[in-house]
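Please see the structure below; I have some questions.
Excluded from the complex is one protein chain; the other protein chains are retained at their positions.
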Amino acid sequence: MTKVLTFGEMMLRLKPAGNNRILQAADFEVNYGGAEANVAVSLSLLGDQAAYLTKFPDNLLGDAALGTLIKYGVITDKVLRGGPRLGIYFFEKGASVRTTNVVYDRAGSSFAETKRTEFDWPKLLADVDYFYFSGITPAISRELQEAVLAACQYCQAHQITVVCDLNYRGKMWSPERAQEVMAELMQYVNICIANDEDFEASLGIKAFDGDMSRGIDQKADFKAGMLEVTKRYPNCHTVASVLRNIYSVEASQWTGLLLHDGQYYDAPVYDMHVMEGVASGDAFGAGLIHGFVHNFEPQDMIEYAIAASVLKLTISGDLNLVSDQEIRAIKGQGAGASMSR
Amino acid sequence: MTKVLTFGEMMLRLKPAGNNRILQAADFEVNYGGAEANVAVSLSLLGDQAAYLTKFPDNLLGDAALGTLIKYGVITDKVLRGGPRLGIYFFEKGASVRTTNVVYDRAGSSFAETKRTEFDWPKLLADVDYFYFSGITPAISRELQEAVLAACQYCQAHQITVVCDLNYRGKMWSPERAQEVMAELMQYVNICIANDEDFEASLGIKAFDGDMSRGIDQKADFKAGMLEVTKRYPNCHTVASVLRNIYSVEASQWTGLLLHDGQYYDAPVYDMHVMEGVASGDAFGAGLIHGFVHNFEPQDMIEYAIAASVLKLTISGDLNLVSDQEIRAIKGQGAGASMSR
Amino acid sequence: MTKVLTFGEMMLRLKPAGNNRILQAADFEVNYGGAEANVAVSLSLLGDQAAYLTKFPDNLLGDAALGTLIKYGVITDKVLRGGPRLGIYFFEKGASVRTTNVVYDRAGSSFAETKRTEFDWPKLLADVDYFYFSGITPAISRELQEAVLAACQYCQAHQITVVCDLNYRGKMWSPERAQEVMAELMQYVNICIANDEDFEASLGIKAFDGDMSRGIDQKADFKAGMLEVTKRYPNCHTVASVLRNIYSVEASQWTGLLLHDGQYYDAPVYDMHVMEGVASGDAFGAGLIHGFVHNFEPQDMIEYAIAASVLKLTISGDLNLVSDQEIRAIKGQGAGASMSR
Amino acid sequence: MTKVLTFGEMMLRLKPAGNNRILQAADFEVNYGGAEANVAVSLSLLGDQAAYLTKFPDNLLGDAALGTLIKYGVITDKVLRGGPRLGIYFFEKGASVRTTNVVYDRAGSSFAETKRTEFDWPKLLADVDYFYFSGITPAISRELQEAVLAACQYCQAHQITVVCDLNYRGKMWSPERAQEVMAELMQYVNICIANDEDFEASLGIKAFDGDMSRGIDQKADFKAGMLEVTKRYPNCHTVASVLRNIYSVEASQWTGLLLHDGQYYDAPVYDMHVMEGVASGDAFGAGLIHGFVHNFEPQDMIEYAIAASVLKLTISGDLNLVSDQEIRAIKGQGAGASMSR
Amino acid sequence: MTKVLTFGEMMLRLKPAGNNRILQAADFEVNYGGAEANVAVSLSLLGDQAAYLTKFPDNLLGDAALGTLIKYGVITDKVLRGGPRLGIYFFEKGASVRTTNVVYDRAGSSFAETKRTEFDWPKLLADVDYFYFSGITPAISRELQEAVLAACQYCQAHQITVVCDLNYRGKMWSPERAQEVMAELMQYVNICIANDEDFEASLGIKAFDGDMSRGIDQKADFKAGMLEVTKRYPNCHTVASVLRNIYSVEASQWTGLLLHDGQYYDAPVYDMHVMEGVASGDAFGAGLIHGFVHNFEPQDMIEYAIAASVLKLTISGDLNLVSDQEIRAIKGQGAGASMSR
Partner (left out) sequence: MTKVLTFGEMMLRLKPAGNNRILQAADFEVNYGGAEANVAVSLSLLGDQAAYLTKFPDNLLGDAALGTLIKYGVITDKVLRGGPRLGIYFFEKGASVRTTNVVYDRAGSSFAETKRTEFDWPKLLADVDYFYFSGITPAISRELQEAVLAACQYCQAHQITVVCDLNYRGKMWSPERAQEVMAELMQYVNICIANDEDFEASLGIKAFDGDMSRGIDQKADFKAGMLEVTKRYPNCHTVASVLRNIYSVEASQWTGLLLHDGQYYDAPVYDMHVMEGVASGDAFGAGLIHGFVHNFEPQDMIEYAIAASVLKLTISGDLNLVSDQEIRAIKGQGAGASMSR
């Protein structure tokens, strides 16, 4: 059975209960999430064999994060334990014209403090077919940047497919630093996921003008950007993107775009009422990898990935708790809701 | 004073708190509901004399369900007690493109296990003017199908108006079985409520193509279907329907249509932001019966019924906790919201 | 530093948890608010020196209301303590076509029972630059009407700017009584905020036909009404209004309009998904006063005020818990939401 | 069937969620209660015919209070509607050495504002066998004092048994005023319930030294006080008391004492872990009346009443939601808990 | 590594939030539990290899129950899926003198409807060292009784240790029926756990007089009863019991007793303040099995088991979420609490 390993940081996520702001919160809802963990959980829920690699502190918070992965079937036997603390992020959901806030409290976490030597890649990647990381992991520390590089090199040498979601985070590093690091790592990437500002911030490729209310309207520019990626990085045979017109925190349109072996594939556009706009890119990535694992046709692949992605917009928490059947029910269409009873 | 008796099953309804999925639920919100109970509660809140007939187990859950009816003024002196258990349904609210899920756990309930002989219709219907049931009741068991039939026959013989909401439930029986049963019962029905798929699934009459995103657009087909109902079942002088264009779990348009004594009556269309899309058909039915009880003009009747129905879309729980005054405030219009202070 | 004093009643606000109606509420969310207190808190959060004058009972509820003001930095050293009780209002949030309900329980409150002689205006206004009250305060009692009048007279004699939000409340007094009182008070008002029905109900000036779904569409009439205000009351150099097209409890459009020294200034229109439609007028007033305090250009002033106002629509509770930075982020535009991470 | 009418005020009760203090409360738990309403609900749950007389405002809060009574089967057809507001009390539960706080907000309530002429006693008491009131009702207003007197006089003239729980409330009136009023009313009382300080505060009879940690230890003094009551008021054939040694908010001992037709009857002592120490006196009164209604032997009566009373200590909210079967299960014993499964 | 298989039914457990009664519950806390599942989770949390065998319906409730087991590391690869429904039990926690109520709603569950032929014991027990069941499993149905018997016979033939917790449930079967069935099964049991009434109800051996307030005081009778068990059933080399003096829902004393290879071992007595008195017997059983798996000395075994058991009394939900380290911290002592910081 095909096996996917994802490598990154899972954090405790704290969100004021209901619609409260942090300043008025009497309770935080407790969730655990992080790009690469989210991808692993999605794949596991879709029936794939997904393993996750990180380092958790050896305390009750580490236990709780680990328990969350196990509950959803992720293979966690390679997870390291120890170090100072579990990273945290505070999530203050916006509304209408009020922007969502994310406050990171991840510095000094057990994962952030790992040394590259803690990762024995030949052993860790021994039975792996797909290796997934996002741009967040090398942004965390120099050591992790080197660890990712070593993993990529091992993969290339052993025919393991490397998947990278660029996932640029302006609160973690500058475009200059990101581009410097990603330029090297992209040499090894076979499947690249790039959304919105990622093209420019992570790769220095202009594909999007930054206006989130008209991402879909710039599809032609995205196509050009994608092509440029494959030109610059010949090992990269696939580039996939989520395109969005975001009108407010709740109202937006979503679609997907795929460049695979030189050919473009479009997904339908979904008119969305968004419950929670976090981690839908990870759901998209998981949908895409699921497509590769099961040899979907490219058109199916992008339709499946964007359907998985928009379903995440309806779920609370970082994890895309949906089934393959639920994705298929809305795949390839725009909307249409009824009740099953 | 005119008295209405409704006959069916009230269940414990369990819904994950907030927007959670069942898989992540740490709490279930507790409500009690069921089509016929919902109609009785609505009528009682509108000031009508409404009685409810069912069987509840003789345990704390049965007490709680009964207490809910009593709280809202429903006459419950004919409710039977005993049997194994209270039926349950789990309600997982959808969002945007994610469909709402209903998981029934009603098999083996006290009501489902009743025998037709437990219902002494001459006594139960002695002072009743309207008898209401929905297609769910005969779908529960053969015994209940016979019980409903006996009640209908008694009604016809004693000038009690029979109201039936076809309420087809695909998880309870097949169209074939439904049509077989309803064909017989419809001989006795005077007022028939039929929504969406009910025409075809319950009666085998084509009136709607199944596309929930364009129910209103098929008004002409609905009209034809309604007419066919009155032709096939001459005792049925009235057919009423809710027509909907459902774009997503939250966004939809609602209107009502009435065929009464051979004449059609249209209601205005409401653009709705839906909080909870359950039991609005029951609210419609109650509004309609309220109109008959108070001799409303047909045009008033359909406008009142659809206004009651769309208000239900704004209420949590199965019960339409609105007043006559609140229905009248929006009756005959489309929208318009302000604050009363 | 410029100092603002606001004068009015802060109440305990009780709202059924979640979307429940009062009839089904097992819990009430606890907040404290009132037009003038809301303005003071907004100003304080924007960095201005804001004091609040009221009377709280000397019990745990009074302590809690006072603590809320202190928490947000309002100067409360002039707040009176004593009297029978804290006023309360119950807030039942509507949804879609169901109207929001406010049940006042403010009669006999400590503030409502104050005598005019309890307010020593020369002392209270000694270091004040702006005095703010809303039409609610004189509506509470004859004594408070006289107290407001005395304060206004003192202000006029001592170059303190008087700001009044007409804030007509039909549940508190009739248009006749309001007009009689406000006609006198308006002699002293320099900056007048008038929304929707306020023009006619409080001043007898026709500016709006009462149809909340097309307030923005009547901008010309509003302009005429504003001009009439400045003509009738020559001390009033500024009139500001929020204009709205309200389509449902959630969906509406918002804009602002300013008449300042004979010139009109328009704000952009915001398409809003409303979380809570209460106290946004107070947020508007606070934004406007903040503009005056900091000598904003009139165009900036109205854009800032309406941006503050629409942000309030995204916050639970009476208090506009937003920062100057958040207001500036959406000022002068329509919408556009992204995530800061 | 024997019918009991109770006459008094039911209030909205607001309690900080969990163990919070009012100063830190983000939510209030919503309940409705009041001595005489609590007695009516208890009797109804025990299967007796219990009616309640009060006046509720004609708003959503009045509806909710009324709905609570109806839910538990109380006959409410004589309840008046109208007037300004529903009385409220805030309940801050203590813990260990920290005392429980009650903040009344009942002044100006609909019931408090009733006139004596609103109560047509011949009609209200037409089919009543027992009339119950507590000392709280005449403490509310002079009009209610007169209303109670008129009711008592009617009862005496028509062989209706009058039950009075003295229920002294120091926050409502002084001992002097209470004694003046109760001295007159006691002329008509047949069954008197007097706890702790009631003897002295309401009647000026010394029976208890005020030390709540040793109420049971003063049983001899209580007996003397009870005897004195029957001597002073010859129509009073029965006096019943709850005796308590209260060690802390959670830990206490409870027993009951009855003087009936000149003879004393003792109940066993219960060692209690108290969840909520409110309204247990009302539960005691209801238990006692239930005993009279069903002609219990005096020893059974006091054992039943104290068992009902201590069960209330385990229930949240004012209402004693227990069954006759549950009372009997612990009647006549001290403790002993197991699980029924 | 030694492997334990437990066989039984895991149910959805619904408990009114906080201390509410079912009649007043607006929310149910959601947990999943059942004797044999609880034992498996405990063992897994203690680091043992524990598998669980049951049948879950193929719906969202079945998924959630299964996810709970997986989260805590239980091996679930042999769990069957299908059948009508997940069993439920409602748990109404008592307080002080008010008894805890359990309402079973497990009839017609997927597990209850299994046929003996669905269990292929040679395959299911292939790599198992300990087979555990409780008296609940054969009480569910005749088919399950036969299934247990077949499993026991296979175990005896293949040197698999059989552990049985008699776990008599009066709401499931009569003593007569229990004794008839258990007499046969006990032929195969090697380790028997018997608490309180189990001796008499399940085996007809008198060891306890039924007074839960003095179980520990009857230790001599328990010893005699245990000895009688080993005499009657020579394959049973070990009998273990929890002995309790229960004074109220919160206050009780707990100790353990072991008869192993003809010798008695006593545990210390714990004075407990009980948070939740459910599933502590399962925690005891798991502690005992853990002792066998790791070859503890008998004295260590009983001390470990009772320490695990009393810790469960401090945990909400059916599952004993404690670590080996936490058990060891209180093992062999009575009480003593401090804070680790």
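Per-chain residue numbering starts at 1, and chain names A, B, C, D and E are given in the order in which the chains are listed.
Everything below uses one rule, namely that contacts are C-beta pairs under 8 Å (C-beta built on N, C-alpha and C of every residue); 3 or more make two chains touch, one makes a residue touch a chain.
It should be emphasised that the depicted structure is a prediction, and the values quoted were computed from it without experimental measurement.
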Listed residues E:7, E:111 or E:270, member touching the removed chain: E:270
Among A:4, A:39, A:61 or A:249, residue touching the chain not depicted: A:61
Among A:105, A:146 or A:211, residue touching the chain not depicted: A:105
Touch criterion as defined above, residue of D:99, D:263, D:295 or D:325 at the omitted chain: D:99
Residues belonging to chain D that touch the chain removed from view: 18-21, 23-24, 94-102, 104, 169-171, 211-213, 246-251, 277-278
Touch residues of chain C, complete complex, unshown partner: 67-68, 70-73
In chain A, positions touching the absent partner: 14, 17, 21-23, 25-30, 59-61, 63-64, 67, 84-86, 88, 90, 92, 101, 103, 105, 107-108
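By our rule, only the chains that are shown with their structure count from here on.
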Selected pair, greater C-beta contact count between B-C and A-E: B-C
Reference interface A-B: repeating pair among B-E, A-C or C-D with over half of contacts shared: A-C
Most widely separated chain from chain E, with each centre as the mean of CA atoms: C
Whole-Å gap separating chain D and chain E, where each centre is the average of the chain's CA atoms: 44
Sequence positions of chain D contacting 2 or more other chains: 26, 67
